[in-house]
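Heads up, one of the protein chains got dropped from this complex, but the rest are sitting where they should.
So, chain A:
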Amino acid sequence: MPQDISSAPGASSLTPQAPVEKPSAPPVNILPSLIARTYSIAHPALLLALGATRFEELVADPTKELISALPWLTLLQIFYVIVCLPPAGSTSSTETSASAPADGKSSLRSSGPGGAVRHGKHGKRKQHANSWACIWSRSLPALLSLSLTFALATPVLTILLVLFGAPLTTHNSETVLCAAHMAVLSATALIYVHGVDRAVWNEVWGISRPADAVWGSALGTGLGAWFGAIPIPLDWDRPWQAFPITILVGAYIGYAVGSLISRTPLVYGKRVKFTPEDSSDPEKKTN
């Protein structure tokens, strides 16, 4: 199932301009506050737990359940990005100089001073990270990312789902809703964190972002959806083998696993890279 998660929104929303040799954004860190760090771990588990409670309803009537769950999922994701992630423009443009050593050791930067180097305008923000004003200032990018998620990422994911084998002539509402769920899972955080940074979206299109919680969960969503297709051909004749259910379950599990794994020091900051020839680069194999 789709791996190039929400790749084209970035690509297609940009006209090719004179490419400025600009290194892409470094991996994104969870905000350093205790609440942010705690909730960022609790959030995938919460999503999985909520999903598990709704599983039977999903099997009974996928379309209805997917529609009714979508607002709640959206709210949870919005809450997550606002609480745990830095909005676009707050980190990426200033940290470009530090982007070169994107290896395992840099995972400690989240608690280090790296996050404090900011544009003057946002310089004081950190101290008030939890204040209401700060939350309001983050709502705007959150809403923007949400609209882009539904306007661009969902159609793109729908197309990708179909390209990866989702039915085209039937189950259209299921496909679109499945894509919407996957888009909210993967694209909301990506857009919130990176905005429409062209270099980042080029990397997303090429599946070559360095691993962090945001990219890891997005990649995990796609990979999980791809692996979710495995049980469909089995002759068990279970109702949950119907089209969008396994894909969606795979996507949710993939989201949780990807978001947790990608911030472990072993994986953090690494890129999915396929070695063409002999190379000592440790690579993350993803099929």
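Points to keep in mind about this one:
Here is the rule we go by: a contact is a pair of C-beta atoms (placed from the backbone, for glycine too) under 8 Å apart; a residue touches a chain by one contact, two chains touch by 3 or more; residues count from 1.
Keep this in mind: contacts and distances are computed from a predicted model.
The complex includes a chain that is not drawn, and of the options "GPI ethanolamine phosphate transferase 2", "Protein PTHB1 isoform X1", "Dynactin subunit 6" or "Large ribosomal subunit protein uL30m" the UniProt name matching it is "GPI ethanolamine phosphate transferase 2". Only one residue in the set A:Pro71, A:Gly206, A:Pro239 or A:Pro265 touches the chain that does not appear here, and it is A:Gly206.
Listed residues A:Ile41, A:Cys134 or A:Val162: the one in touch with the omitted chain is A:Val162. Mapped onto chain A, the interface with the missing chain covers residues 1, 3-4, 11, 16, 18-19, 21, 162-165, 168-169, 205-208, 226, 229-230, 232-236, 272-279, 283, 285, 287.
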